[in-house]
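Each chain you see keeps its place in the complex, though not every chain is here.
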Amino acid sequence: MSTIARHQDPETNPRVKTVFDDIRATRKSDFINNMWHYLAFDADLLETTWAEVKSVMATPSALDPLVKEMLYIAVSVTNGCGYCAHSHTAAAKAKGMTSEQHADLLRVIALAAKTNQLATALQLPVDAVFNADDRP
Amino acid sequence: MSTIARHQDPETNPRVKTVFDDIRATRKSDFINNMWHYLAFDADLLETTWAEVKSVMATPSALDPLVKEMLYIAVSVTNGCGYCAHSHTAAAKAKGMTSEQHADLLRVIALAAKTNQLATALQLPVDAVFNADDRP
């Protein structure tokens, strides 16, 4: 079930084929997951989304690739996105996430959601010391 | 502004004092932030919350302490918890988060929220390959 029909042969569109080729080359795999198959209904949306995902997730940066996947999981779970929880947990495992790290990830994101509720329920005033604008 | 009154002298309650002493000892700092001052209205809630935060966040585990703070930020931001974004960003900086890492963290959690919207809007079917139950 989806809200738009999956294109049966998306690579007949050369712009889609170029993106799919780059996904395969970047990931060193022939597998293209559903996100890209469905985004292919609009070549512009496909191109800009892949360009940003590639730039942020597949390019060396200040954070480790596995850490970035775990952050992705944290946001996806908090947003209740099932597809995203599935795809990024698989990606994190492919990047070496151990069972112990997975359990620790779950512990942290579950605790964060819990204390978020407490802070919001109490409507805690922000401690002055946390205000970055006041720091030199 | 808060939904319960901040206790003026919470450490007159010996259970509260024990928790506050442990927070100071664990963090090697005299500063007790508002979360604990307000939770002190119920000693049991204060004790169990601190015990869990200490166990998950201040005890060596499979994930690096700074990574855990960044995951906390990712959940807190996604939940829209202002107090939590403030306190955990300050904690992450105290644990050495650089400006480059901070920018990278923002890039990842912003991109994750964006692609979460796309996946949910399209109601993407989960690719069979992501199903852990089918894996050996």
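Order of writing sets the labels: A and B. Residues in every chain begin at 1.
Just so we're on the same page, a residue touches a chain if its C-beta (ideal position, glycine included) is under 8 Å from a C-beta of that chain, and two chains touch if they have at least 3 such contacts.
From a predicted model like this one, the values you see are computed outputs, not experimental measurements.
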Subject >> Homomeric assembly size (copies in this file), of which only 2 appear in place >> reply: 6
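Heads up, the rule we're going with is that only the chains that are shown with their structure count from here on.
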Original post:
Can you tell me the C-alpha superposition angle of chain A onto chain B, nearest 5°?
Top reply: 180
Subject >> Distance between chain centroids, defined by C-alpha means - chain A, chain B (Å) >> reply: 19
**OP:** Would you mind writing out the residues of chain A in touch with chain B in their complex?
**Re:** 1-4, 31, 33-35, 38-39, 49, 52-53, 56-57, 61-63, 67-68, 70-72, 74-76, 78-79, 81-84, 86-87, 89-90, 98, 100-101, 103-105, 107-109, 111-116, 118-127, 129-132
